[in-house]
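What you see is the complex with one protein chain gone and the rest in place.
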């Protein structure tokens, strides 16, 4: 492909080609009785409607809603709205289209940091754990889940809710944990392991598609318990892993969301657990504020209230 | 022993013998410099102070606070309060003192129902489960934990907070579950298994001594997750146990306390899970009201407010 | 009428006739200056717009918004939306149109159970009350309000919010009450009377039209106090009705919504009252979950969050 | 009786006589086996223990706990605490002991205002109601309950919790209502009637003894509904009392505690109802602050936090 | 100008002129490539779209969004919606257009009371303060901020949210304060000064344009602290202003929103402060109810729930 056209650069009259995420797809009957396909395509720059009038059955089998597609189309306008008349369309994948410029981060919101670099940074962090059983535990869990960890968001619609957000969130929290471990005279190994593992269940709570959603396991069990299960399972395979250490790590994970004011949740009951909770809380809210400031489009020094903090924020 | 004297029948000048729970024990120095032991003994009928003046070291090694004791003593009175001058004291157990009349239910509050009978009733209930894998799951977990289940209370200081209270609570809930299963057209096997297993982790959350307290596991993990772990572990050993069935059962257990109004707890997300939560809620509050009515000692038609429901209750 | 066309079967070009609920009606001026009537019609299967161009004044007096109508119309389409060109329209009633197939349950959401059968079931239930004064009380109140009870919903927009929902709700709760009465060793007569009467004020709180709304009395007084008034009034006509029994029944009704966590509401203070509250709570939430599961239209195993339980529910 | 000795003036060695409230009375066995009576007496100035050693059965029948007594006694001291050795004791009443100086306001906390004067003030207020049916309603209810209204407190342990406190509270609120009626352009008759009647049920919610307590009716029904019942009953006997006026008045009473932030209570839905709620709220909190300021005994410009407002209050 | 046409009287085909508030203004490209201006104009009677096709650059510099404009236009209709073809437009001000009938109260919602009269009433009120230093304090603050006080609303979107609403709100509260000062035996001077000054910071919290919005100071500091700063600053210039009096006044202002149920806000700790809070609460809620009743457009005796009180209100 010679050139890829991002959605916000599409204008009436152009012939374009590019990679997009199909977020809606329906086969319909025109008044004439003929079948056509109604589409919505999206990339990081915007969203556009499209129609397929020819070879409907053929193209219909080529891709599904929720998948990345490669498409060629002419651009027309209908009732003042731009619209693609799709000429050719099919599933896109890194394997077959990577060399033509396809990259998932072009079509879904993604961390601005390079996942591979983040993975390397994280590997260095893990090496700081001195307790060799804890280190082995973390190493093994990360190794087994590498593929998912690298792309997983930290949440669906709250903090770091984009591709590779989980990795970015954990990295930032790890840095804070290292800073604070001496100040509060806590067990660095335990705290760092807690930070690295407390949200690891997200890789099973959230589906690994371009558009994440809750899995059955996520809905039924939730990431706190899943994270702790993953830890317990692997610890069980490590010879001589101390029972009391495991119990503390399990508690840290189960209690990491335990706001002291809330009823009916497990609350952190030793310093490393409290610190993990606080670092999680800090990271989450700093990120929510950052995103709210970046995403607000008001022509004013102040954002609107429609953010996760529910107040106008100062943008300068 | 010829006769056992319950604490509330002890009078000044008597010489008594009996079985009691030692709830406090301290070795102290008298002004003379001599050692003596200060004791508090309790049974279901009351509480009394005691002192050991002779063979202090000898007796000191014979028993600990928190244990059942067999004792002989003379009764005196000091500053208007009855007091035992202990002559002989030692650890009591069903093995060695059962034939003399020792029974733990004499010294700690216990269910009025016979634990063995309750166990039998429960065994019949388990047989009602038609799905043979679910039945096997329940059977095995109960078998493995029989000894603990038979004596465990349902809580430390709330509903059914007495010896064998857990069994009594589960039995009552099971009856309700059977009643409601048809009315709400839910899966009886699943609901019954949920009722039988949702609190099974109490046997690990609470220590199995005469005076229960929270174990480390109880404090760190909590009975909901422990219960679900026990279920998951045993299900894993049952060939062909359906993954989706297990997931539903796990969710029911994790969400059984999920009041809809509370933040940050897992909430029941299918009918059997909601029903389990409701039956749990119903059973707990009916029992709290029953105990509040029985325990109030006001000379009035109305109880005081100092109960778990925080209102005056009508006693007639 | 030969054939009744439900709204979802209406297609462009048809000539149809049928029974519908008029939910909106406005007389407007066309640009030409002529009057026409703008209508919205609804039945259980859907909703459609309509226009009356001829004999506007004549038809305008034939029916009002909120009433059932019988209509003949041609079907056209305007800006992609189907629209009825009404040829003939008038008020529909069971008296005059029943024989042509008119039935209110066709045009408003209604219980799937037959109201008459439910009424009979309920009459059998009342007979189970042994205390003859209580039985007389219930019998008389039901008799006096039969017509309303048979059609009243249990709520406007929450549980059992459809025609005859109140009856269905009370029947289900009565079954549960009978089940639980022995288990918790409570006074069956009192509990059953409580269940049968606690919501009886709904017949005065809600208007008895096809589309229910709150009456003045409902807004000013509320159904709990109204229910209790109805009970107190009739009990006053029954010779020898025990004052203390009446007081307990009044309390049960006034306190049936008394969640223990809420401030400023009366809370149940004896076992039958607590049980009534719990059964009400159980029934309401089981029904809300059932409706949320049935009404969700997502193409997924999980419902959306926009239900009364505010979480995704599992549909399989 | 020559002289009455208030409790705080009692000293060791005195022989005293006076009027007191008996707040505790138990017949006990001395170690000798003899019976004696253990008493606690109270008046507005303090509290003292007493014993009756002679003619125990005779005196035991002369009075009960909760009643006013007339007593003669010698004052001794036991373990550093003053104690009365009762020589003579019997029930006191205004009828028989008024001329000797007995007045209930000496032995229980009472309004500093004269109840009779307050009653007269209130009668003048009632005359300001112009709507003759409303005036008749208020007049009749007050007439029928005069004896109770004159002594009833406004609450057991919150605002105006002393003899004649209800009257004092209503009078103060009425003054405020008259002030505000013009400012907010509301119906004076309706607002004034609301103020005068909203708490009238207190006379049935609280027992009319020297030490008030909740009656059965108070516990089961509560004063809001009782007040509204009393209003509805009398209005029903007044010919031509407008149904809509009654409904509004009933609503005002039922909703007068309806804090907007609270769940599950009826909330005021027209201006007079909102104003009644606000005046009630204002009066209650101003009185709670006044009492907290008067009762604090700290030697500081600031009270302790142990008041109904939970903060230190400024006393100068 | 001969005649001013309010927006709701505009009809297709008219040529109109009038004064309006420009609430939206964008320069756009037509398909032809020509520039045009897209406008939204508003007055108290409604809102209308407009377009400027000629002398675009010239007119574009004549006014901004958020300003009052004077305009001449022809009225056409586009897709069923009226639209102004603007012929002439420019900024309007009282100085230059007052004599032609321009008055800001025609184009933004304003108090129905005359601001000048309210100012005079207020001046009389200030004279009632007997303490000459307090009087001087209030007089000076009002004098310095007269221009802003006269037009400032009391809030952006809650009570008295219209031009001159602050003045109207303070006046009403002052009347109430005078009424209540004797009843509750508080210091009239202090209470009245508190009422007059507690919200004075609104003139800095809210911008003084036709459409108010929060200023930076308002967002960062909030009106309570600003009000108290203004008071402290001026008091510092008054010789001999008692420190303790100032402290009390500062507290009253800082604590005037201190609902007793809320965490983390300063709560009123002496009677005048509590009374100020209560009067503020009363005034605010009475006004919110009044506006909800006036603004509801339902054809029913009851308003919808979409008001600040979240319940249906009775309109008759």
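The letters A, B, C, D and E name the chains in turn, as written, and every chain counts its residues from 1.
Please note the rule applied: a residue touches a chain if its C-beta (ideal position, glycine included) is under 8 Å from a C-beta of that chain, and two chains touch if they have at least 3 such contacts.
Since we're looking at a predicted model, the values are computed, not measured.
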{"item": "Neighbouring displayed chains - absent chain, whole complex", "value": "A, B, D, E"}
{"item": "Residue of B:105, B:140, B:161 or B:219 touching the missing chain in the full complex", "value": "B:219"}
{"item": "Identified contact with the non-displayed chain, of A:16, A:176, A:200 or A:230", "value": "A:176"}
{"item": "Contacting the left-out chain in the complete assembly, out of A:94, A:233, A:286 or A:304", "value": "A:286"}
{"item": "Residue numbers in chain A that touch the chain omitted from display", "value": "172, 175-176, 179-180, 183-184, 248, 260-261, 267, 269-271, 274-275, 278, 281-282, 285-286, 289-290, 293, 309-314"}
{"item": "Absent chain, residues of chain D that touch it", "value": "301-302, 312, 314"}
{"item": "Chain not shown, touching residues in chain B", "value": "214, 216, 219-220"}
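The definition used in the following text is that only the chains that are shown with their structure count from here on.
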{"item": "Farthest chain (mean CA position) relative to chain D", "value": "A"}
{"item": "Rotation, 0 to 180 degrees and nearest 5, that superposes chain B on copy chain E via CA atoms", "value": "180"}
{"item": "Centre distance in Å when chain B and chain D are each reduced to the mean of their C-alpha atoms", "value": "45"}
{"item": "Distance from the mean Cα position of chain D to that of chain A, given in whole angstrom", "value": "64"}
{"item": "For chain E, residues contacting two or more additional chains", "value": "312, 314"}
{"item": "Arrangement of touching chains [line / ring / star / complete / other]", "value": "other"}
{"item": "Interchain pairs in contact, sorted by label", "value": "A-B, A-C, A-E, B-C, B-D, C-D, C-E, D-E"}
